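So, chain A:
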Amino acid sequence: MTGVTLSNAVKKYGEVQTIFDVNLDIEDGEFCVFVGPSGCGKSTLLRMVAGLEETTSGKIHIGSRDVTNVEAAERGVAMVFQSYALYPHMSVEENMGFGLKMTGHPKEEIKEKVSEASRILQLDAYLKRKPKALSGGQRQRVAIGRAIVRGPDVFLFDEPLSNLDAELRVDMRVEIARLHKEIGATMIYVTHDQVEAMTLADKIVVLRAGRVEQVGKPMDLYNNPDNRFVAGFIGSPSMNFVEGKVCGGKVAVDAFGGREITTSVTLPPEGSKVIVGLRPQQITVSAGGPATLDLRERLGAVAYDHLICAEGSKIIVETRGEDALDEGASISLDFSDDDAFLFDAKTEMRLR
Partner candidate 1 sequence: SELSGTLKIFSDMSNPAPRAVMEKLASDFDALHPDLSVELTVIDREAYKTQIRNFLTANAPDVANWYAANRMRPYVSAGLFEDVSDLWAEPAIADNLASTKGAMTLDGKQWGVPYTYYQWGVYYREDIYDELGLEEPKDWESFKSNCQKILDSGRKCFTIGSKFLWTAGGWFDYLNMRTNGYDFHMALTNGDVEWTDDRVKQTFANWRELIDMGAFIDNHQSYSWQEALPFMVNGEAAAYLMGNFAVAPLREAGLSDEQLDFYQFPVINPDVELAEDAPTDTFHIPSGAQNKEAAREFLRYVVSADVQTEINAGPALGQLPVNASSSVDADEMLNQGFEMLSSNSPGGIAQFFDRDAPAEMASIAMEGFQEFMVFPDNLEDVLNRLEKARQRIY
Partner candidate 2 sequence: MFPRPIEKSSPAWVATYQALVPMALVLWLLPLIAVAVFSIKPDVDFTTGNYWGWPSAFKGFENYGKVFFASDMPRYLLNSVLITVPTVIGAVALSCMTGFALGVYKFRGNLLLFFMFVAGNFVPFQILMVPVRDLTLDMGLYNTKLGLVLFHVAFQTGFCTLFMRNFIRALPFELIEAARVEGVAEWRIFWFVVLPLMKPAIAALSVLIFTFIWNDYFWAVVLTQGAESQPVTAGITSFNAQYRAAYHLMSAGSIVAALPPVAMFFLMQRHFIAGLTLGAVK
């Protein structure tokens, strides 16, 4: 059993607390992604698991071992850094074998493991090169290779793809997914890119300001977010939010010309404000109406229409096919009541 468990993990820098009582269970072999906006504590949490940051209080277990006060070197984890952190003075081969060499493994064994890893990552042709002579994607692969070679129980990735350009990022994303399938080790992956989170994760942990907002499978988070933050964070383009008011058991939305949404969720008292969330894909537009088409971004197969509603709120709608609506045109929008997510205006919690 080599899952990772955090119990009441807390991190303080001096007086400043950056991680608040995190409880988390990562199963053996699971691919767990930490997402959240910049500065929310993703890296800190990961580094606490790695042993690179002290855990101020709480416990961290890897498998059944309490590693809270164990040195990074002895935790049996491997980490891939955003900047790759390849040793510039060593060849690819040496980079990958360095950890084993330092822990006194025989040469034979190192060689074997390195060549195994390089096979998996298709690095055979570059083994003798220095990192400087590699492209970004190749460097990233070497960094992963270095982690693989040591055969750790847990892999940690800190935004491993953020230094790559968009295209390569897609390729490497796929590669990491394959790798996880092939190796089957527990992996914890930090990113602030929700596309990566969605596509890679078995389990997503959404963090905000040092607290866990929601944990779950990607599609569960997408379909069933616990609160406005998660709803807004997962899904691209992000969910549109407009204000509504509870009005006779329904929710009236000013932005849509007072349209009422029928819902089965428990609504707050009459007159309370609620937030209505609608995904851009779930809105349809047609000519004529109170909203204006401010801007249309055409991407080929899809287009994003930036609408301005009567009362000023901005809505993005994803449209497919070639609509003939011009920018500046009057527009009305429609959606199915079932697709609307409702949140309490104050707590921002999902109304269920």
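Picked so that all candidates are chains of the complex that A comes from, given by their letters.
In this text, a contact is a pair of C-beta atoms (placed from the backbone, for glycine too) under 8 Å apart; a residue touches a chain by one contact, two chains touch by 3 or more; residues count from 1.
Bear in mind the structure is a predicted one, so any value in this text is a computation, not a measurement.
Peer 1: Number, please: which of 1 or 2 touches chain A in the complex?
Peer 2: 2
Peer 1: Which positions of chain A touch candidate 2 when the two form their complex?
Peer 2: 50-52, 71-75, 77-79, 81-83, 85, 87-89, 98-99, 102-103, 146, 150, 156
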